[in-house]
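Omission of a single protein chain aside, the complex is shown with its protein chains in their original locations.
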Amino acid sequence: MAEKLTLTVRFLARYAELLGTESATVTLSSPASVGDVLGVLRGTFPGARRLPDRPLCALNLSQVDLATPVAEGDELALLPPVAGG
Amino acid sequence: MAEKLTLTVRFLARYAELLGTESATVTLSSPASVGDVLGVLRGTFPGARRLPDRPLCALNLSQVDLATPVAEGDELALLPPVAGG
Amino acid sequence: MKTPYLTEREIDLELLIERVESADRGAVVTFLGTVRNHHAGREVERLEYSAYGPMAEIECERIRLEAEQQWGAAVALEHRVGALGIGDVSVAIAAAAPHRDAAFAACRHVIEQLKRRVPIWKREHFADGTVEWVDPTNELKTEEED
Partner (left out) sequence: MKTPYLTEREIDLELLIERVESADRGAVVTFLGTVRNHHAGREVERLEYSAYGPMAEIECERIRLEAEQQWGAAVALEHRVGALGIGDVSVAIAAAAPHRDAAFAACRHVIEQLKRRVPIWKREHFADGTVEWVDPTNELKTEEED
(Lines give C-alpha, C1' and ligand atoms only; values in the text may rest on other atoms or scores of the structure.)
Protein backbone atom coordinates (compact mmCIF):
# COMPACT_ATOMS: atom_id res chain seq x y z
CA MET A 1 0.00 0.00 0.00
CA ALA A 2 1.37 3.41 -1.07
CA GLU A 3 2.37 5.89 1.61
CA LYS A 4 -0.12 8.69 2.23
CA LEU A 5 0.45 12.38 2.80
CA THR A 6 -1.92 14.98 4.19
CA LEU A 7 -1.83 18.70 3.53
CA THR A 8 -3.98 21.75 4.07
CA VAL A 9 -5.44 23.60 1.10
CA ARG A 10 -6.61 27.20 1.44
CA PHE A 11 -9.08 28.82 -0.92
CA LEU A 12 -8.74 32.57 -1.09
CA ALA A 13 -11.26 35.29 -1.88
CA ARG A 14 -13.53 34.24 -4.74
CA TYR A 15 -12.31 30.65 -4.62
CA ALA A 16 -13.60 30.32 -1.05
CA GLU A 17 -17.06 31.24 -2.33
CA LEU A 18 -16.72 28.96 -5.32
CA LEU A 19 -15.80 25.93 -3.19
CA GLY A 20 -18.03 26.85 -0.26
CA THR A 21 -15.19 26.70 2.26
CA GLU A 22 -12.00 28.56 3.12
CA SER A 23 -9.88 25.47 3.58
CA ALA A 24 -9.80 21.69 3.24
CA THR A 25 -7.59 18.84 4.39
CA VAL A 26 -6.55 16.63 1.50
CA THR A 27 -4.96 13.20 1.82
CA LEU A 28 -3.44 11.51 -1.22
CA SER A 29 -0.80 8.94 -2.19
CA SER A 30 2.83 10.00 -1.98
CA PRO A 31 4.61 11.17 -4.09
CA ALA A 32 2.18 13.84 -5.29
CA SER A 33 2.34 17.20 -7.05
CA VAL A 34 0.33 20.39 -6.81
CA GLY A 35 -1.49 19.21 -9.93
CA ASP A 36 -2.44 15.96 -8.20
CA VAL A 37 -3.95 17.93 -5.31
CA LEU A 38 -6.01 19.95 -7.79
CA GLY A 39 -7.23 16.68 -9.30
CA VAL A 40 -8.45 15.49 -5.90
CA LEU A 41 -10.18 18.83 -5.31
CA ARG A 42 -11.97 18.67 -8.66
CA GLY A 43 -13.26 15.22 -7.72
CA THR A 44 -14.41 16.35 -4.27
CA PHE A 45 -15.85 19.86 -4.65
CA PRO A 46 -18.30 20.51 -7.50
CA GLY A 47 -17.28 24.21 -7.50
CA ALA A 48 -13.63 23.25 -8.08
CA ARG A 49 -14.50 22.22 -11.61
CA ARG A 50 -14.92 25.89 -12.48
CA LEU A 51 -11.33 26.63 -11.51
CA PRO A 52 -9.03 27.49 -14.42
CA ASP A 53 -6.75 24.69 -15.62
CA ARG A 54 -3.72 26.36 -14.07
CA PRO A 55 -4.77 28.51 -11.12
CA LEU A 56 -2.17 30.56 -9.29
CA CYS A 57 -0.84 28.35 -6.50
CA ALA A 58 1.34 29.09 -3.47
CA LEU A 59 3.00 26.31 -1.50
CA ASN A 60 4.06 27.38 1.98
CA LEU A 61 3.70 31.04 0.86
CA SER A 62 5.82 30.76 -2.30
CA GLN A 63 4.38 30.67 -5.80
CA VAL A 64 4.74 27.26 -7.46
CA ASP A 65 3.65 25.52 -10.64
CA LEU A 66 1.56 22.40 -11.04
CA ALA A 67 4.57 20.06 -11.24
CA THR A 68 5.94 21.05 -7.83
CA PRO A 69 5.87 18.12 -5.37
CA VAL A 70 3.91 18.50 -2.14
CA ALA A 71 4.89 17.05 1.24
CA GLU A 72 3.21 16.06 4.50
CA GLY A 73 2.03 19.14 6.43
CA ASP A 74 2.37 21.59 3.52
CA GLU A 75 -0.03 24.51 3.09
CA LEU A 76 -1.17 24.89 -0.48
CA ALA A 77 -3.13 28.06 -1.32
CA LEU A 78 -5.21 28.63 -4.44
CA LEU A 79 -5.16 32.30 -5.40
CA PRO A 80 -7.50 34.10 -7.80
CA PRO A 81 -5.92 36.75 -10.07
CA VAL A 82 -4.76 39.48 -7.68
CA ALA A 83 -6.59 42.83 -7.65
CA GLY A 84 -5.02 44.96 -4.93
CA GLY A 85 -4.00 48.59 -5.09
CA MET B 1 15.27 116.56 -28.53
CA ALA B 2 14.25 112.88 -28.44
CA GLU B 3 11.35 111.86 -26.25
CA LYS B 4 12.33 110.24 -22.95
CA LEU B 5 10.82 107.25 -21.17
CA THR B 6 11.19 106.15 -17.59
CA LEU B 7 10.84 102.63 -16.25
CA THR B 8 11.51 100.67 -13.08
CA VAL B 9 14.12 97.92 -13.09
CA ARG B 10 14.08 95.24 -10.42
CA PHE B 11 17.14 93.18 -9.52
CA LEU B 12 16.26 89.81 -8.04
CA ALA B 13 18.14 87.58 -5.63
CA ARG B 14 21.87 87.53 -6.42
CA TYR B 15 21.56 90.43 -8.83
CA ALA B 16 20.33 92.68 -5.99
CA GLU B 17 23.56 91.92 -4.14
CA LEU B 18 25.64 92.39 -7.27
CA LEU B 19 24.17 95.83 -8.00
CA GLY B 20 23.81 96.86 -4.37
CA THR B 21 20.10 97.65 -4.74
CA GLU B 22 16.80 95.88 -5.31
CA SER B 23 15.52 98.34 -7.89
CA ALA B 24 16.41 101.39 -9.94
CA THR B 25 14.59 103.98 -12.02
CA VAL B 26 16.05 104.30 -15.50
CA THR B 27 15.33 107.10 -17.95
CA LEU B 28 16.44 106.81 -21.56
CA SER B 29 15.56 108.02 -25.06
CA SER B 30 12.51 106.55 -26.75
CA PRO B 31 12.26 104.20 -28.59
CA ALA B 32 14.34 101.81 -26.48
CA SER B 33 14.71 98.08 -26.06
CA VAL B 34 15.43 95.81 -23.10
CA GLY B 35 19.01 95.67 -24.40
CA ASP B 36 19.24 99.46 -24.30
CA VAL B 37 18.17 99.45 -20.65
CA LEU B 38 20.90 96.90 -19.88
CA GLY B 39 23.40 99.19 -21.58
CA VAL B 40 22.38 102.08 -19.33
CA LEU B 41 22.67 99.84 -16.26
CA ARG B 42 26.17 98.69 -17.22
CA GLY B 43 27.22 102.33 -17.51
CA THR B 44 25.66 103.24 -14.16
CA PHE B 45 26.30 100.31 -11.78
CA PRO B 46 29.83 98.85 -11.65
CA GLY B 47 28.36 95.52 -10.50
CA ALA B 48 26.17 95.37 -13.62
CA ARG B 49 29.28 94.70 -15.72
CA ARG B 50 29.42 91.22 -14.22
CA LEU B 51 25.94 90.40 -15.55
CA PRO B 52 25.90 87.84 -18.36
CA ASP B 53 25.50 89.23 -21.87
CA ARG B 54 21.93 87.97 -22.07
CA PRO B 55 20.45 87.75 -18.61
CA LEU B 56 16.93 86.36 -18.14
CA CYS B 57 14.57 89.36 -18.36
CA ALA B 58 10.87 89.77 -17.56
CA LEU B 59 8.91 92.78 -18.73
CA ASN B 60 5.69 93.32 -16.76
CA LEU B 61 5.96 89.73 -15.50
CA SER B 62 6.45 88.07 -18.91
CA GLN B 63 9.76 86.71 -20.14
CA VAL B 64 11.20 88.78 -23.02
CA ASP B 65 14.38 88.95 -25.07
CA LEU B 66 16.80 91.85 -25.48
CA ALA B 67 15.11 93.18 -28.63
CA THR B 68 11.74 93.72 -26.96
CA PRO B 69 10.79 97.42 -26.83
CA VAL B 70 10.15 99.01 -23.45
CA ALA B 71 7.55 101.69 -22.69
CA GLU B 72 6.94 104.40 -20.12
CA GLY B 73 6.02 102.92 -16.73
CA ASP B 74 7.12 99.35 -17.52
CA GLU B 75 8.61 97.09 -14.88
CA LEU B 76 11.67 95.26 -16.15
CA ALA B 77 13.06 92.51 -13.89
CA LEU B 78 16.50 90.93 -14.21
CA LEU B 79 16.36 87.31 -13.07
CA PRO B 80 19.29 85.07 -12.18
CA PRO B 81 19.05 81.42 -13.29
CA VAL B 82 16.14 79.98 -11.29
CA ALA B 83 16.86 77.50 -8.53
CA GLY B 84 13.56 76.66 -6.85
CA GLY B 85 12.24 73.27 -5.90
CA MET C 1 9.52 44.78 15.34
CA LYS C 2 8.51 45.26 11.72
CA THR C 3 5.39 47.26 11.00
CA PRO C 4 2.93 45.08 9.04
CA TYR C 5 2.10 46.05 5.47
CA LEU C 6 -1.58 45.15 5.80
CA THR C 7 -3.83 47.12 8.08
CA GLU C 8 -7.51 47.21 8.97
CA ARG C 9 -7.21 50.79 10.18
CA GLU C 10 -7.19 54.07 8.29
CA ILE C 11 -3.81 54.68 6.63
CA ASP C 12 -1.87 57.70 7.90
CA LEU C 13 0.28 59.02 5.05
CA GLU C 14 2.19 61.38 7.33
CA LEU C 15 3.42 58.43 9.38
CA LEU C 16 4.69 56.68 6.25
CA ILE C 17 6.50 59.84 5.18
CA GLU C 18 8.11 60.16 8.62
CA ARG C 19 9.43 56.62 8.30
CA VAL C 20 11.32 57.39 5.06
CA GLU C 21 12.45 60.99 5.29
CA SER C 22 15.93 61.92 6.43
CA ALA C 23 18.37 64.82 6.18
CA ASP C 24 20.14 63.39 3.12
CA ARG C 25 16.98 62.55 1.15
CA GLY C 26 15.74 65.67 -0.61
CA ALA C 27 12.83 64.09 -2.51
CA VAL C 28 9.78 62.22 -1.27
CA VAL C 29 7.21 60.83 -3.72
CA THR C 30 4.01 59.30 -2.43
CA PHE C 31 1.19 57.38 -4.06
CA LEU C 32 -2.32 57.07 -2.66
CA GLY C 33 -4.90 54.75 -4.14
CA THR C 34 -8.43 55.70 -3.18
CA VAL C 35 -11.77 53.98 -3.71
CA ARG C 36 -13.52 55.40 -6.76
CA ASN C 37 -17.27 55.78 -7.11
CA HIS C 38 -17.43 53.92 -10.40
CA HIS C 39 -15.86 50.96 -12.18
CA ALA C 40 -16.35 49.90 -15.77
CA GLY C 41 -19.18 52.40 -16.10
CA ARG C 42 -21.11 51.19 -13.05
CA GLU C 43 -21.68 53.07 -9.81
CA VAL C 44 -19.79 51.63 -6.84
CA GLU C 45 -21.02 52.09 -3.26
CA ARG C 46 -18.28 50.39 -1.26
CA LEU C 47 -15.51 47.81 -1.46
CA GLU C 48 -14.07 44.99 0.57
CA TYR C 49 -10.42 44.07 0.34
CA SER C 50 -9.19 40.69 1.51
CA ALA C 51 -5.70 39.22 1.44
CA TYR C 52 -3.71 36.06 1.88
CA GLY C 53 -2.07 37.79 4.81
CA PRO C 54 1.18 35.95 5.44
CA MET C 55 2.07 35.78 1.75
CA ALA C 56 1.07 39.39 1.16
CA GLU C 57 3.43 40.49 3.94
CA ILE C 58 6.31 38.56 2.40
CA GLU C 59 5.64 39.90 -1.09
CA CYS C 60 5.35 43.53 0.11
CA GLU C 61 8.67 43.16 1.92
CA ARG C 62 10.30 41.81 -1.26
CA ILE C 63 8.95 44.68 -3.35
CA ARG C 64 10.11 47.24 -0.78
CA LEU C 65 13.62 45.76 -0.79
CA GLU C 66 13.74 45.74 -4.60
CA ALA C 67 12.96 49.46 -4.64
CA GLU C 68 15.51 50.18 -1.95
CA GLN C 69 18.24 48.20 -3.68
CA GLN C 70 17.56 49.36 -7.22
CA TRP C 71 17.22 53.09 -6.50
CA GLY C 72 18.78 53.60 -3.08
CA ALA C 73 15.40 54.82 -1.88
CA ALA C 74 13.78 54.38 1.50
CA VAL C 75 10.27 53.00 1.04
CA ALA C 76 7.27 52.52 3.30
CA LEU C 77 3.89 51.16 2.25
CA GLU C 78 0.59 50.00 3.66
CA HIS C 79 -2.45 48.33 2.12
CA ARG C 80 -5.83 48.43 3.77
CA VAL C 81 -7.98 45.33 4.16
CA GLY C 82 -11.62 45.07 5.20
CA ALA C 83 -14.55 47.31 4.31
CA LEU C 84 -13.84 50.65 2.59
CA GLY C 85 -16.10 53.49 1.49
CA ILE C 86 -15.79 55.82 -1.50
CA GLY C 87 -12.73 58.07 -1.15
CA ASP C 88 -11.03 55.90 1.48
CA VAL C 89 -7.33 55.24 0.95
CA SER C 90 -6.75 51.59 0.01
CA VAL C 91 -2.99 51.79 -0.49
CA ALA C 92 -0.28 54.30 0.38
CA ILE C 93 3.38 54.34 -0.60
CA ALA C 94 6.12 56.79 0.38
CA ALA C 95 9.53 56.69 -1.32
CA ALA C 96 12.37 59.01 -0.30
CA ALA C 97 15.71 59.42 -2.03
CA PRO C 98 18.48 61.99 -2.35
CA HIS C 99 17.08 63.04 -5.76
CA ARG C 100 13.69 63.01 -7.38
CA ASP C 101 14.37 60.59 -10.26
CA ALA C 102 15.02 57.78 -7.79
CA ALA C 103 12.09 58.71 -5.57
CA PHE C 104 9.65 58.72 -8.52
CA ALA C 105 11.03 55.45 -9.94
CA ALA C 106 10.95 53.66 -6.58
CA CYS C 107 7.38 54.75 -5.85
CA ARG C 108 6.22 53.71 -9.30
CA HIS C 109 7.92 50.32 -9.03
CA VAL C 110 6.19 49.58 -5.76
CA ILE C 111 2.65 50.31 -6.95
CA GLU C 112 3.14 48.44 -10.25
CA GLN C 113 4.57 45.34 -8.57
CA LEU C 114 2.06 45.46 -5.74
CA LYS C 115 -0.79 45.36 -8.24
CA ARG C 116 0.87 42.49 -10.09
CA ARG C 117 2.14 40.29 -7.29
CA VAL C 118 0.63 40.89 -3.86
CA PRO C 119 -2.23 38.47 -3.06
CA ILE C 120 -4.98 40.96 -2.32
CA TRP C 121 -8.48 40.91 -3.79
CA LYS C 122 -11.37 43.28 -3.89
CA ARG C 123 -15.09 42.81 -4.00
CA GLU C 124 -17.21 45.66 -5.28
CA HIS C 125 -20.68 46.47 -4.01
CA PHE C 126 -22.50 48.24 -6.82
CA ALA C 127 -25.34 50.72 -6.45
CA ASP C 128 -27.67 48.24 -8.19
CA GLY C 129 -27.17 45.80 -5.31
CA THR C 130 -24.88 43.34 -7.06
CA VAL C 131 -21.60 42.27 -5.49
CA GLU C 132 -18.67 41.15 -7.66
CA TRP C 133 -15.08 40.07 -7.21
CA VAL C 134 -12.82 42.17 -9.39
CA ASP C 135 -11.26 39.85 -11.95
CA PRO C 136 -10.02 41.46 -15.14
CA THR C 137 -9.01 38.04 -16.49
CA ASN C 138 -12.52 36.61 -16.18
CA GLU C 139 -10.85 33.27 -15.59
CA LEU C 140 -13.59 31.10 -14.12
CA LYS C 141 -15.09 28.42 -16.31
CA THR C 142 -18.80 28.68 -16.93
CA GLU C 143 -21.19 26.19 -15.38
CA GLU C 144 -21.71 24.65 -18.83
CA GLU C 145 -18.06 23.62 -19.03
CA ASP C 146 -18.41 21.54 -15.85
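Chains: A, B and C, in written order; residue numbering restarts at 1 for each.
We adopt the following convention: contacts are C-beta pairs under 8 Å (C-beta built on N, C-alpha and C of every residue); 3 or more make two chains touch, one makes a residue touch a chain.
Values in this document were obtained by computation on a predicted structure and should not be read as measured data.
Student: Going by the stated contact criterion, tell me the shown chains that border the hidden chain.
Tutor: Every shown chain touched by the left-out chain: B, C.
Student: Considering the whole complex, which of C:Arg42, C:Arg62, C:Arg100 or C:Lys141 touches the chain not shown?
Tutor: Residue touching the chain left out of view: C:Arg100.
Student: With the full complex in mind, choose from C:Ile11, C:Val28, C:Ala74 or C:Val118 the residue touching the hidden chain.
Tutor: Here the residue in touch with the unshown chain is C:Val28.
Student: Among C:Gly41, C:Gly87 or C:Gly129, which one is in touch with the chain left out?
Tutor: From the options C:Gly41, C:Gly87 or C:Gly129, the contact with the absent chain belongs to C:Gly87.
Student: With the missing chain put back, which residues of subunit B would touch it? List them for me.
Tutor: 10, 12-14, 17-18, 46, 49-52, 55, 58, 61, 77, 79-85
Student: If you put the missing chain back, which residues of subunit C would it touch?
Tutor: Spelled out for subunit C, the touching residues are 13-14, 17, 21-38, 86-87, 98, 100, 103-104, 107-108, 111.
In this section, only the chains that are shown with their structure count from here on.
Student: Hey, which chain ends up farthest from subunit C, C-alpha centres compared?
Tutor: Centre of mass proxy via C-alpha means gives B as farthest from subunit C.
Student: Which integer distance in Å separates the CA centroid of subunit A from that of subunit B?
Tutor: Distance between chain centres: 77 Å.
Student: With chain centres taken as the means of their Cα atoms, state the distance from subunit B to subunit C in Å.
Tutor: So the centre of subunit B lies 52 Å away from the centre of subunit C.
Student: Counting only residues that touch at least two other chains, what does the list for subunit A look like?
Tutor: none
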